[in-house]
Every structure is written in structure tokens, then in C-alpha cells.
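Of the protein chains in this complex, all but one are displayed in their positions.
Chain naming follows the written order as A and B, and within any one chain the residues start at number 1.
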Amino acid sequence: MQFTGSHILSINQFDIQDVERLFQVADAMEPYAQRAKRTRVLEGAILSNLFFEPSTRTRVSFGCAFNLLGGHVRETSDIKTSAISKGESLYDTARVISGYSDVIAMRHPVAGSVEEFARASRVPVINAGDGPSEHPSQALLDLYTIRKELGINGPVANFRIAMVGDLKYGRTVHSLSKLLCLYNNIHFTLVSPVELRMPAEIVDQLRAAGHKVIETEDMQEGLQNNDTVYLTRIQEERFSHQREADIYRGRFRLNQAIYTRHCKPNTVIMHPLPRDSRAEANELDEDLNQHPSLAIFRQTDNGVLIRMALFALTLGVADSVQKYEEEVRWFTARRYNKPSPPR
Amino acid sequence: MQFTGSHILSINQFDIQDVERLFQVADAMEPYAQRAKRTRVLEGAILSNLFFEPSTRTRVSFGCAFNLLGGHVRETSDIKTSAISKGESLYDTARVISGYSDVIAMRHPVAGSVEEFARASRVPVINAGDGPSEHPSQALLDLYTIRKELGINGPVANFRIAMVGDLKYGRTVHSLSKLLCLYNNIHFTLVSPVELRMPAEIVDQLRAAGHKVIETEDMQEGLQNNDTVYLTRIQEERFSHQREADIYRGRFRLNQAIYTRHCKPNTVIMHPLPRDSRAEANELDEDLNQHPSLAIFRQTDNGVLIRMALFALTLGVADSVQKYEEEVRWFTARRYNKPSPPR
Partner (left out) sequence: MQFTGSHILSINQFDIQDVERLFQVADAMEPYAQRAKRTRVLEGAILSNLFFEPSTRTRVSFGCAFNLLGGHVRETSDIKTSAISKGESLYDTARVISGYSDVIAMRHPVAGSVEEFARASRVPVINAGDGPSEHPSQALLDLYTIRKELGINGPVANFRIAMVGDLKYGRTVHSLSKLLCLYNNIHFTLVSPVELRMPAEIVDQLRAAGHKVIETEDMQEGLQNNDTVYLTRIQEERFSHQREADIYRGRFRLNQAIYTRHCKPNTVIMHPLPRDSRAEANELDEDLNQHPSLAIFRQTDNGVLIRMALFALTLGVADSVQKYEEEVRWFTARRYNKPSPPR
């Protein structure tokens, strides 16, 4: 892919070389994100953060990534209440807003809307999530995290991942699975209630790519012998009958006791966030918060690096970030944890 | 007008020399808006974007214009839910916010409110729309667009404009009409349902200024032989009887077929946006989206230039913008289209 000037709409745009290039640039962003240095490379550039539905974490992550490169950020998270509700088309919004900006990060509840918008935009558009469809920077940061946590240099291969929870509707596990089809020799254990199994076409894609796939509804069995476990949340309203919900409630949770009993030591724990931390949520318990293999906040930290890299590449400045480097003048504690200990 | 330090509240403040000065500065802003260069002239200055009602396009336009000059933007679009609802006066809000800012762009649903606010402000206030009353930067960008589209250098004169749609309640056509009273020898064709005719006092002002004015409810006749057509939206709820709405529905729309049949070739098409692009809206059809004379997105692009010029003039930096010029370090496609072909 020619990154400069391109829209980033889907992980389908990426081949292995693209991912490698992106991750290389993301690695180079670490000193800036960690505040060892800062850069003014995008000083004067304008990001329009265009959110048609609220998503605090994603919006702030894109905004901070752009600020870390030195740029300005203009934000809109109140779109529902303005012109769109009067029948303005995505075409019109795109023509107008792209005249104000150098790059746009857009989130929208409707699948395909970001692509429709991008066709009319005069500047690069980065998909920050279009409903059930795509959220490419999330899949990329997940893969980037797996690589760092497992200590893999270069293209990933030869590892075992369990995906747990709502595999039917979970956008993040779909996208990550598709992205992993670029790579070789991965062992997937898909753990979910029968009603919420991974869609058959994605399982087929994984097998066609040469990966091993096991499906199970037994959490204890599914947790065995993995390098990483990727948890997603099951919403009770997904079940067609209350009886199903009752049967499965609490059977796909992870906590310290379950981890110790069933997981290989140092199995990396991932989750796309937000998680429901309330006890009755039966999701990913807070008693693992201090666990060195809990990678969920390293995922969000990595998200900043990935988004910095996407901006740097689409705006064609990946190679000049260092040239406009400056010292950090203020106090900063080292804020990033080391990745998980070796398995 | 002495621009430096002034509030910009109404087009009534402007004489021809003021408009010429403003447009000259707007012209000089084009290289920055088009990203041929950037400027740091307002680096460190703070714009407070104070929106008491949502207006994404206008808010982002003001914000980006200020960023393009190098300044910071602080925004408020949630005012309804905060102190104001507890009985805080505009006087208090103005005293407080003006102590935080270098300039304020304000939008408010109530006519006269921005002027009331400005009287208490300690920094220049730019009216970004106060209900049915004024929205001076819109009228100025409309005039600026007419000038550029028609290829006129200096004060406009000797052209023909049709204004179409809701001329009774449309703030933009009122303001543009008043502004055009500064100039000579313009031919107005006012096309609207009888119930939604241009207010008599504005028609009188136009005639007193020496302009020719024709009023009609016949769209086909009204479209003939103009240099530019300015469309506005008719909201059905404006009619006192459903019968009227039924009679007029779809009779003031413009699409490719109507344009080809009734308009002089290369008649410039303008609209203040947002437009309702849904088919049943009967407004300005999307089949004209690729038409070279469709100027609606050049209008919004020009809005950035006009707002940059207003900031530069009120903050007294119009002559030093170039002095703090720097290169643009990132990739940028040329985003601005050429104006319409000659008529």
C-alpha cells in the first residue's frame, strides 16, 4: 500500500509488508509517547476528530496521538444534534469538513458510512469504527501488542491464542482474526457459548490460511496451554432465551483463581476495553489488576503508537519525525510498563 | 472601521472600504488554507468558541481558521447544561470568559444576545450567528464567493442574482441582500411562494440602493438569465395551511434537468448549507454534485478564508501573517477547486 495520502478504512487494505512498515514506525514513536523526547513534525496540521457516536477512549487516543506529533485537533462529538439530523448527506459533510482539515478520524454507528464519507473527502480519512464493520486501528494495536508481549520480532507465527466470549458479534475478534490470516501457523482456541460462536466464514478463512482452529464451549479446557487469551464481553441480551443466559452466566469469566488453575504461567491477558468491572458482570475480574501478564493497559498505550504511526504514514512524515525532535521540558514519570514476563 | 480590537457583530458595521480590506486579507490567506505554507502569527493566542446552540460546520470553521493562524482553540458547545441554566447573565459569562481568551466567536439562539455579550467582553467578539438576526461572516463569505466565481476584481456591480426559496425567514438571504446594498447596479430576482416573500423593508432597501428587483413565484421564469442562483430551503412548517405546502412542494427545487433547461450556461449555484439531500426534500439535488458551477463547497472553503481574515484584522496581525510563515512539512493534496468557468 502507498500510505501517503491514503484512507485507512479496513484491515483488508494491509498486506504483511504494510503491517511491518506500520509497526516499525510505531516502534519509532515510543520515545515521544513515553516523553523521552517530543516532536514538532506536524506543527500547524489539523486533525478533525469526527465522532458521530461517543467513544471517549478512542477519540482521546486519536487526539493525543496527533498532539504528540505536534498538530492541532478540532473535535466534534455532538453531530447527532446538528446538521446531519436535518438530512445532510455524508457526501456534503465530507466535502465541507475535508476543506477544513489535513486528516480526519471518523467514527459512525453505521457500517460502510466511513467509506462513503471517505469517497467524498479531500484529505485522508482514518476509520475509527463504523458500527459492526471495521475499526482497523484496534486490530492493528491488538496484533502489535501480541507481538510485543510475546517478544516476537518480525511477522508473528507459532503461537497459541484463545479468544473467549462473544465471538459472534465481537467486532474486535473478527478483525484480529482476519488480520492474523496474513500470518502462518497460529493455533486458535475459540471459546464461546454455542449461540455466540465465531461466524463460520471467519473460521473457514483461518483454516484456509493454514491455522489450526479448535472450537469449544468449555472455558477450562479452552484456557489450557495458550500464549495469550483475548477476552470479550458477553451481553446477556444476545441470548434468544433467558434459559441460555442462565446456563452460561459466569462461565466465561477470568479471575486470579481461574487463571492460576487453568492457564499456563505468564499467559498474556488481553481485552479490547471497556470492561465491566462490576462483580456481577462476570467478565475480567479486578483481582488480576496487578498481574504482570495483564496487558490490557499496554494495549491502550500501544494504541497511541499505532495511531501516531497511521498519521505519520498517511501524511508522509514517518521519516522526518526525528528531524523535528525537541527536548521535553517538564517533569514526567516513566509511564509505560514492561511487557509480560517470558512464558 | 478600525478593525483592530473591534467586535464583529453585524454587516451594518461594514462600508465598501471595510469589505475590500477584508477580502484583500482573505485573498492573502489562501496559501495557508491551501497548505502551500503555514503561519505561526497567532501562536499562543486563545480563541474561545462559545456555542450556545450546536452548529458543527460553523464551529469547526472558526476553530480551524484560528488553528491555521497558529492559535489555540477552547470550545464550549454544552452551555445549555451548565451555569446559564441556573440564571447566569450574559454579562457575567462575558466578564468571565473574556478573562480567559484573546478573542471569542459566539453563537446563540436569541437575537441581540451576542451584542449584549460583547458589551461586557474585554476582548473582541465575533458574531457566529444570533438566532434570526445576524451571521456576518456568512454574508461576507457569500459575497466573497460571488466575486470570485464571477471573476470580479474590486467592488461587485453589474450582475444578476436569483434568490430562491424561503426569503421570508432566511437569515442568509436577508444579510446578503443588505450587504449588497453597498454596491451598484445589481439585478435581483426573488423567487418564493407568496407566503414566504422577502420582507418589504429589505426589498425597499435594495431599490433605494438603486438595484433592480423582480419578485415572482414562478421558478422557471426566475431562473432565466442569471449569473448566480442562491437557493435556500423551504421548511414545510412555515406554511400556515397544508394546502399551501401541497401547492408549492417541489416547485423551488433545482436539479440537473431544470438547470439545463432554464439556467444560462455556467450559472453559479450557491446554497448556505446544510441542504437536505433526501430525495423528498425537493431542494438542491445531488445530481448536480459534480457540476463545475456548483459553488456550495467553495462557499464553505471561502468561509475559512473570511474567518481567518476576521481574526487577523481584529487581532491586528493582518500585515504580519507572512512574517511568521513556515514550510508545510506534511503531504497535502491540492484541495481547492477552481472557481466556475466563465459565463
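Things worth noting here:
Quick note on the criterion: contacts are C-beta pairs under 8 Å (C-beta built on N, C-alpha and C of every residue); 3 or more make two chains touch, one makes a residue touch a chain.
Predicted model, so just to flag it, every value in this text is computed and none were measured.
Among B:102, B:134, B:166 or B:227, the one in contact with the hidden chain is B:102. Remark: the omitted chain is touched by one listed residue; of B:20, B:88 or B:204 this is B:88. The hidden chain makes contact, of the residues A:28, A:258 or A:281, with A:281. Summarising the interface, chain B meets the missing chain with residues 4-5, 41-46, 48, 72, 74-76, 78-79, 81-83, 86-89, 91-92, 95-102, 122-123, 314-317, 320, 324. Think of the hidden chain as still there; on chain A it touches residues 35, 38, 40, 54-57, 59-61, 63-64, 67-68, 70, 73, 75, 77-78, 273-278, 281, 286, 289, 297, 300-301, 304, 326, 328-333, 335-336.
Rule of thumb we're sticking to: only the chains that are shown with their structure count from here on.
Chain A and chain B have centres, each the mean of its CA atoms, that are 40 Å apart.
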